[in-house]
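Shown next, in structure tokens, is the structure this report addresses.
For this depiction, one protein chain was excluded, whereas all remaining protein chains were kept in their positions.
Labels run A, B and C following the written order; every chain starts at residue 1.
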Amino acid sequence: MGDMGRVSVGIVGASGYGGVQLVRLLQDHPKVELAYLGGESSAGKTFADLYPHLAHQVDLAIEPVEVSTIATRCQVVFLSLPNGLACQITPTLIEKGLMVLDLSADYRFFDLETYKNWYGTERSDRQIAAKAVYGLPELYRDRIADSQLIGCPGCYPTASLLALAPLLKQGLIVPETAIIDAKSGTSGGGRQAKTGLLLAEADNSLAAYGVARHRHIPEIEQICSDLAGHEVMVQFTPHLIPMVRGILATVYATLRDPGLVRDDLITIFKAFYRNCPWVTICDSGVYPQTKWACGSNLCYIGIEVDQRTGRAIVMSAIDNLIKGQAGQAIQCLNIMMGWEETLGLPRLAFYP
Amino acid sequence: MGDMGRVSVGIVGASGYGGVQLVRLLQDHPKVELAYLGGESSAGKTFADLYPHLAHQVDLAIEPVEVSTIATRCQVVFLSLPNGLACQITPTLIEKGLMVLDLSADYRFFDLETYKNWYGTERSDRQIAAKAVYGLPELYRDRIADSQLIGCPGCYPTASLLALAPLLKQGLIVPETAIIDAKSGTSGGGRQAKTGLLLAEADNSLAAYGVARHRHIPEIEQICSDLAGHEVMVQFTPHLIPMVRGILATVYATLRDPGLVRDDLITIFKAFYRNCPWVTICDSGVYPQTKWACGSNLCYIGIEVDQRTGRAIVMSAIDNLIKGQAGQAIQCLNIMMGWEETLGLPRLAFYP
Amino acid sequence: MGDMGRVSVGIVGASGYGGVQLVRLLQDHPKVELAYLGGESSAGKTFADLYPHLAHQVDLAIEPVEVSTIATRCQVVFLSLPNGLACQITPTLIEKGLMVLDLSADYRFFDLETYKNWYGTERSDRQIAAKAVYGLPELYRDRIADSQLIGCPGCYPTASLLALAPLLKQGLIVPETAIIDAKSGTSGGGRQAKTGLLLAEADNSLAAYGVARHRHIPEIEQICSDLAGHEVMVQFTPHLIPMVRGILATVYATLRDPGLVRDDLITIFKAFYRNCPWVTICDSGVYPQTKWACGSNLCYIGIEVDQRTGRAIVMSAIDNLIKGQAGQAIQCLNIMMGWEETLGLPRLAFYP
Partner (left out) sequence: MGDMGRVSVGIVGASGYGGVQLVRLLQDHPKVELAYLGGESSAGKTFADLYPHLAHQVDLAIEPVEVSTIATRCQVVFLSLPNGLACQITPTLIEKGLMVLDLSADYRFFDLETYKNWYGTERSDRQIAAKAVYGLPELYRDRIADSQLIGCPGCYPTASLLALAPLLKQGLIVPETAIIDAKSGTSGGGRQAKTGLLLAEADNSLAAYGVARHRHIPEIEQICSDLAGHEVMVQFTPHLIPMVRGILATVYATLRDPGLVRDDLITIFKAFYRNCPWVTICDSGVYPQTKWACGSNLCYIGIEVDQRTGRAIVMSAIDNLIKGQAGQAIQCLNIMMGWEETLGLPRLAFYP
């Protein structure tokens, strides 16, 4: 237990956007203390070398990733590493009693065969992986509360699943008609310099990518199947939008009951998310803008029914780096620790 | 006939983005001469008052809209007015022998009942309207060549229909499964100052609008029905993207034959658009970026098949103000005049 | 005194960007309670009609602007009105004992002749105006603490003066050589729909405006003169930048002592702002990005000396709507109430 009874927290992979969000958010969290920042390529640098605007606020350096150091220093650790690395250190961290919140894909899958098929890596930590809980609190709050290891969802799955969950859980749609047309700001691509993510390339332009093969597909389908009670396949297409932050998922699905109207669905969604402080259902006729969610942990959901075509159209907007990543991980931590689910998380965007 | 044998052309509604595109494009057209600019609210101003960057190049003033003046001065007139105005002056212009290319919705519909249902205006020019041809050259080139009155397509319908046409015409998809998720830059909203189109509001954000009720829906469905040979309803959702120009339409539809693969569709699309200089089918695995089309009259089409779900996903990218508006109108004019379809139109974007 | 001992606060002119910032910031302030929102054109609407993303958080309606209502309901009132309106209601508000923080230009000037020359309005509230304090806490903290009426600085003057103050106060530069090249995001232009602020016009472009005649010039010169101890004229040029929030002021001035080096100035600036929690001096060789300040009340200052030319170049970055407007007003309120100067204000940006 750290200073003033605060829980000591570490971040492995602190140099990327996931890391800097965690650092930023944890600065405002009243019950944790940042005790360790780890990284490989940036080890030895100060955090201010990487993010000079935090120089007056954060005076930690990036340390090499050593499990024993982490275990000595931290009670909780966030892993913000490329896929395939968390699973190498998590078993030991768990064994040493730490709570682990992994932001990569490593602990998101119920069945490691799916992981292997889509990520190409054989895994040797099946027992540990079996204990992991999928960190979407709106669906798995109770299991998160009892878990020591969380596989935090991807940004696209968070937005997509929050839009689809009430429809699937209540059996309101024909699952195989579900199409998710998702749009993301470029920060989702991380801080590594890639030509396609340069402002000169990505600004004032727009394109789809990873069509029919994006790695978030199996993750979305896994949870959809869990909600529907049977195997579900969905269409998922991500697009790169010329903006920094934010995801909008526009979800289409055919309603089983063509008599349902917009206000029916709004009522159903409100009931479904009644105890979810981070989900806001828009009023009738209001569709969410991604900017509304930026800098907050909120998910805004707008709902429409097209009576001509018999489809529901659900739009969900999140900040891809907060509710879609770091904020949601802290939301999970709050639940694991028995704290208020909203503790220390930003409630509102700055607008405009 | 104007100076040096050039065709004299007028633009009514020259102050908006449609107007300035026409002015800009016609500056580079070797066979026309700009003879008249008309407008109501800006009458009396010079064009340079509205667009100072053209001061050294265009020295015309905006004149009041008088049909007799237009008829005296012009052989061809482009109407770039709000919906419901073109139909008031077109009959006289046609009667006086002018060629009319209308950029509004007034002459896009085979059946004026549809127009009335979606635009709310009763029409008294049925005979003239019956002569209008829908100005999408890739589908109606021959009829355009013989016509005196063109109802130029909307920007969304242009992108959507070029993506859907080969699929519908060849009967490759189940028409009622077609979902068009469309994304547009904000210039599509015109030059009128609206709060939602301010940079402060629209930048770094993204939202859907007009879900299930956008006025481009009946226009898309009319042409889809014509292609399919029976009544077709489609799902169409527009989104406002934080960029100036460009539309991407992402089109989903279930294939009738689950055995079709991506390269089959590419072959079919290439054949379908063989004689279309303004449509480019991307190579296998390449998806179009809107920026590729910006500042040109091109439509880029990318094609994917998801064999897991049995759907085709077709993405088409255009410059909403050129191929989606002014450029396409000039393409129609070229055809009407028997000129090369590409004459005077920009062939390539500047990139980046 | 409001609920739970909180100070009851009103906002007149709540519908604009200044208003929504105040509403947003005050949501997180532990010692105030929002008791009144006033406006003329939007009276009768709910705040959620104007800003739907706050619907779940703010359930106040916009009321007509009636001084008696405000005085009954509020202990403190922020005026976020167009220039020339605050001076009409402030005398009565002051008389009734309210604390008034005016975000317009009405109470910024020591000499109302200057106001009249630049804003064109004759004033009849000289006695009240004489009591107003210029609300830049880093320079006038003590006087703010004792005042009942604050004329909050403009966004450009805030950035410009924080960059210039140590240089002028210590007599380090030749005052008449000072040139301020300032750059602002378009939110500085407010929420009124103006063609030039449309995304389609302002995005991917850049221009100067108001060269040699912007109304922030006399305000900057007034404070510069106060700091220098004699009349000072400065060059000030604002530019509109294709981004939503943020101001960067790049300030040039000839050093009196050509032997001064960068680190000397950094030392001097750090000393000057030692007790200023909202000013951060960048490390040697680091220049501030506006994004670092966005969503926070911070001002980042970077310093360079060009030994070849003998000039200091000082760059200051703020969020124009927070430290440049609403946040600074709350900072003033904190000082007036004897609270911590940082109370309830956001300390850090989200990055990226």
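The definition used in the following text is that a residue touches a chain if its C-beta (ideal position, glycine included) is under 8 Å from a C-beta of that chain, and two chains touch if they have at least 3 such contacts.
In this text the structure is predicted, and so the values were computed from the model without any measurement.
Participant: Which residue, B:163, B:244, B:332 or B:345, contacts the hidden chain when the whole complex is considered?
Facilitator: Hidden-chain contact among the options goes to B:244.
Participant: Per the definition of touch given earlier, which of B:56, B:126 or B:274 contacts the omitted chain?
Facilitator: Of these options, the touching residue for the absent chain is B:56.
Participant: Of the residues B:8, B:21 or B:80, which one touches the chain left out of the display?
Facilitator: B:21
Participant: Mind pulling the subunit B residues that touch the left-out chain?
Facilitator: 17, 20-21, 24, 27-28, 48, 51-57, 187, 191, 203-204, 244-245, 280, 282-283, 286, 288-289, 291-295, 300, 321-322, 347-352
Participant: Since one chain isn't shown, list which residues of subunit A touch it in the complete complex.
Facilitator: Its contact residues with the unshown chain are 17, 185-187, 189, 191-195, 197-204, 242-244.
Participant: Since one chain has been left out of the picture, which residues of subunit C touch it in the full complex?
Facilitator: That gives, for subunit C, the contact residues 176, 179, 181, 183, 185, 200-201, 203-209, 211-212, 233-235, 237, 239, 241-246, 248, 250, 252, 287-292, 294, 302, 304-309, 311, 313, 315, 317, 352.
Here is the rule we go by: only the chains that are shown with their structure count from here on.
Participant: Quick one: compare the interface residues of subunit A with those of subunit C and tell me same or different, with half as the dividing line.
Facilitator: Subunit A vs subunit C: same; shared/all numbers exceeds half.
Participant: Express in whole angstrom the distance between the two chain centres, defined as the mean CA positions of subunit B and subunit C.
Facilitator: Computed value for the inter-centroid distance: 46 Å.
Participant: Measuring centre to centre with CA averages, how many angstrom lie between subunit A and subunit B?
Facilitator: So the centroids are 39 Å from each other.
Participant: Roughly how far is subunit A from subunit C, going centre to centre by Cα mean, in whole Å?
Facilitator: Computed value for the inter-centroid distance: 36 Å.
Participant: Which subunit A residues touch at least two other chains?
Facilitator: 203-204, 244-245, 288-289, 291-292, 294, 352
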